[in-house]
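What you see is the complex with one protein chain gone and the rest in place.
Up next is chain A:
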Amino acid sequence: MNRFSIAAGPVDVAPLRARLLHERAGAFAAFEGWVRNHNDGRPVAGLRYEAYVALAEAEGERIVREALERFGALDACCVHRVGDLAIGELAVWVGVSAAHRDVAFDTCRWIIDEVKSRVPIWKHERYLDGQADWLHPRQTHPAGSGD
């Protein structure tokens, strides 16, 4: 089964957590990204995520695989929403199982950071004042990516 997927509808996290259960696991760490009602001091009414799905899923799989190799966790998976999301909705979920908590925390943190910098997903924010805009943060691309 894929370890990274793009979801067009609400995400049920219970089966995601269940698939990471492992007899050798003594730790599980998860990260949930939620839609908040403000960004950069501006009140946000809601947002839409758009992805280049084929490339996002390929890059997401690569990130999770790299994370498992790098930190030695037992398993991990990540789901990212696309479409229209309301305040408070789950936008992204990362879960990691590992023998010990340090590895679970480190792997989880690394995955969400890499997803945010590498996976072709874009956020379109709608503000309470009626304006809306795409977020295109300036960033440096991680070394070694793009090939």
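A few comments on the model shown:
Going forward, a contact is a pair of C-beta atoms (placed from the backbone, for glycine too) under 8 Å apart; a residue touches a chain by one contact, two chains touch by 3 or more; residues count from 1.
Here is the rule we go by: contacts and distances are computed from a predicted model.
Think of the chain that is not pictured: of "Ferredoxin fas2", "Molybdopterin synthase sulfur carrier subunit", "L-lactate dehydrogenase complex protein LldF" or "Sugar ABC transporter permease", UniProt labels it "Molybdopterin synthase sulfur carrier subunit". The chain omitted from view is touched by exactly one of A:A73, A:A98 or A:I112, namely A:I112. For chain A, the residues touching the absent chain in the complete assembly are 33, 49-52, 54-56, 58-59, 80, 91-92, 112, 115-124, 134-139, 141, 145-147.
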